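Removed: one protein chain of the complex. Kept in place: all other protein chains.
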Amino acid sequence: MTKPKWRMLLSVLAMFAVLAIAAACGDDDNAEPTKAPGGTAAAGSPTAPAVTKPSGTITIRTIQFESWDPHFADFNQDIEHFFMVWRGLYHLDADSKPQPAMAAGMPTVSADGKTYTVKLQPGLKWSDGQPLDAADFVLGLQRTCNPDNAGHYQYILTAVVGCDDYYGAAKKTAEEKAALQKAVGVRAVDATTIEYKLTDPQPTFTILLALWPTFPAPKHKATVDGKWAGPMENVYNGPFKPSAYTEKDKMELVPNDQYAGKQKAQVEKLVLRYIDDPAVALNAYRAGEIDATTVPSTQLKAVKADPTLGKELVSYAATRTTGIEPNLKDPTLAKLDVRLALSQATDRKTLNDTILNGANIPSTTWMPPSRSGTKPDAFDAAIGFNPTKAAESLKRAGYDKGAGFPKLTVLQVDSATNKAIGEFLQAEWKKYLGIEITLEYTDSRTRSSRFNSGDFQIVLGGWGEDYPDPENWILGLYETGGSINKQSCSMKAIDDVIAKAKFNQKDEERRQQYRDAEKLVVENVCGMAPMWQVGFHAVVKPYIKGMVENKKADDKQVPGDTSVELWTTTKK
Amino acid sequence: MVAYTIRRILLMIPLLFAVATVTFFLMHSVEGGPFDTEKPLSEAARQRLNERYDLDGTLLTQYVNYLQRTVQGDFGISFSNDRPVRDIIGDRFSVSIQLGISAFLFAVTMGLTLGIIAAINQNGIGDYVGVFIATSGAALPSFILAPFLVILFALKVDWFDVLGWELWNYKKMVLPTVALGMLPGAFVARIARASMLDILRQDYIRTARAKGVKETRVIIQHAVKNAMIPVLTVLGPIFAGLITGSFIVENAFAIPGLGNTFVGSVLIRDYGVIMGVTLFYAVVIAAMNLIVDLLYAVADPRIRL
Partner (left out) sequence: MASNTIAQPFDFASEELATKQRGLWSMAFRRLIRNRLALVSAIILILIASVSITAQYVPAVERHSAVQQQYTNTNAPPSAEYWLGTDVLGRDSWARLMYGTLFSLKIGLGTQFIVLLIGITVGMGAALGGKVSDGILMWITDLAYAFPDLLAIILFRQVLLGREWPIIGSGNPQLLGFPAPLLVTILAISFVSWVTIARLIRGQMLSIKEQDYVLAARAIGASPWRIVRAHMLPNTLSTVIVSVTFGIPLAIFAEGALGFIGLGVPSPYTSLGALMGDGYSNLFANNWLVVWPAIMVAVLMLCFTFLGDGLRDALDPRTRK
């Protein structure tokens, strides 16, 4: 049975077919741009807010939320959803300043700064027509403090009288819990007046009243420790409400006609398409199936080079900082000079330009400039890239040219980009310091578990802001025994300045104190050698207005997604 | 045969018990728990959550509690979204089974057609074309094949959609079906070809031909029927594999299926979902094996059960 040449020829052809497919995908540099329906012609027409009838559909990419309960959840995409369908007493504007939303005006603060009184707008209603009053706001805050609900964000409410006590009462009896619930420092003075009692004067409390842990809970639907109704069963007080929902697939939202805000929703339908893989989402955007999505750093160069996508790209700094986090409990890393050497041997600019396609803003500061007003290169002299200084630092630590340097492992979440970053640091630190490091990659839960239990030497990681204030970048993170101080940073000077700043009512002085704390943390590499401020990159179709215009440093998945009522589309 | 079936079904019970036990203890021995999120939780919050989801006892108490609940048909709730695991599996499986059946039909049709044509034209043009299509289809893993299909057929030419799955909407059905069904299709083609060649050389086929039975009749009535037996053995596992969902294909087209859910639950340590899906998989696979064995007995009278 000799197999004729035919079969061989065809098999070779099969290989060529594979090659051809590969090459067809490969030669994409001058691909014709995908036709953007509608084009840019109609884009200029200004829409007069508030009077226009809602029209059109906007589809954005996001990720499936984990929890629908604003008094429990903590994921970025969950919070994005909450701001579409619920609103608190206040709402943060494009400058991250609280503006009245459900409240009639700014709060009245007592002289000692410990009592906040807020007046509601009259006649508020939930989306089912039921009245929304002060009791709903009381219930909302109580739910976040409730021990059985176990809200992730309870920690930002520790200044509220009795919230910590209630939260810690899981093992107590129902009567004791009920008593503790009553003791939480929030009460309805009358149907439209809410009073908050604080243990200490917290200067940022008004901001917290704009965030999801203080959102109202419908008393006719929810109880303090009961199950929170799902998207289709719940009631809403935000600009939109869900009209259809399939888990992991999509959610459709329509305007909520009971919404009390001045600016009503301006699109007939908002579709949230759940897509895990950002590369898949970008392809869907190219094909015109979604109108806005984030751009992963690996795709940034290709998107910039594309004649159409390049114009639709919007880039800005997010409130997220990434850096090298050394564990100060490790005997090697306990030496300041070792920490300095590692930071000084890290060429942030080259790393960002080559591996991350310039996606981020190289930085030696910890707080984003929008919060501290400090330039990103402020601490370059102390910890910035400088091979000579790095070598000297290591010599001072007793490991001249890396001689006798102990085993050092860098722990990261496994991903193509993180691998490249790890390999970069491995090569660079060997080059400038003569040390060999080991790279370890795990899935994200393992990494978090190791980090949280202090079982690591160095991790690459950082912090994303919860609320727009400098204190959110320092409190709990760098004081001795801080609840999220997993790198075990402990310096008296830092503790002192944080203690002064915490309840300081003088805003400018308070901000300066946090800046001082930041300087101490960074210059002592006390658990953090910042590498970059994370950049936010998204593409938005030109027929969408109000997204890019209202972008904020703390946008969740697409630009302007905490103020969806400002979005409009001219696409039919 | 009825007795055999009952015996096999009864044997599934200790098997499921063993799967549940092994999964339970292995799952808990993996580092990282469901609440090890990127932002560290306060110790108090973690304790609350452990209590809420019955994770605060010893592993053994948790195990006993789990078994008790499972026997009562309660698979628990998902940590990540608080829904009953049974509902989650139901939702996702209803998508995966559509995609799976579609891919299965594609794989079987493609595989049998190519395999049989290749075999009856051995070393002829049909053979080469069949082998060519089958091998080139199987040459790329699905995580490369799927994006290639998207780029070629949804972006370069706008024939199909990038996202989603929708029954009877060809724009959303074709690419996921091909991406999922290509490799098993190629596999079926190879088995069918080999099996057909084997059968065509058997004496009874020669006898039939010698008796002057028409060639098409020989092929269809005698050869194909008998050649199906080896094919049948592989179809069971293929079917089970396809309907339980593929993470890669579901991820590539953003389809809310079971494969995606399972990988996600393992990565975020959603214990309830892991246990539920594992048991569900075990039932599906065991049932598939049983059905194949029964079909086998029907197709081949020599086999007695």
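Per-chain residue numbering starts at 1, and chain names A and B are given in the order in which the chains are listed.
Here is the rule we go by: a residue touches a chain if its C-beta (ideal position, glycine included) is under 8 Å from a C-beta of that chain, and two chains touch if they have at least 3 such contacts.
Quick caveat, the model's predicted, so the values are computed rather than measured.
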The one residue from A:A302, A:A382 or A:V548 touching the chain left out of view is A:A302
For a quick check of understanding: of B:L26, B:L105 or B:V298, which residue touches the chain that isn't displayed? B:L26
Touching the left-out chain: which of A:A382, A:A420 or A:I484? A:A420
Identified contact with the non-displayed chain, of A:A244, A:A279 or A:L336: A:A279
Options A:T350, A:S453, A:T480 or A:Q505, residue touching the unrepresented chain: A:T350
Missing-chain contacts on chain B, rising order, are 11, 14-15, 18-19, 22-23, 26-27, 29-31, 135-136, 138-144, 147, 151, 190, 194, 197-198, 201, 247-248, 262-263, 266-267, 274, 277-278, 281-282, 285-286, 289
In the complete complex, which positions of chain A touch the hidden chain? 1-3, 5, 7-8, 11, 14-15, 18-19, 22-23, 25-28, 279, 296, 298-303, 350, 353-355, 357, 413-417, 419-420, 422-424, 426-427, 439-441, 443, 446
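One rule holds in what follows: only the chains that are shown with their structure count from here on.
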So, in whole Å, the Cα centroid of chain A is separated from that of chain B by 37
So in the complex, which bits of chain B are touching chain A? 30-34, 36-45, 47-49, 51-52, 80-83, 88, 91-92, 123, 125, 127-129, 131-132, 135-136, 139-140, 147-148, 150-152, 154-156, 158, 161-164, 251-254, 256, 260-261, 264, 267-269
Would you tell me which residues of chain A are touching chain B in their complex? 1, 3-4, 6-7, 10-11, 13-15, 17-18, 21-22, 24-25, 28, 31, 34, 65-69, 74-75, 147-148, 150-152, 154-155, 167-168, 170, 227, 230, 246-249, 273-277, 279-281, 283-284, 286-287, 289-290, 442-452, 461, 464, 483-484, 486
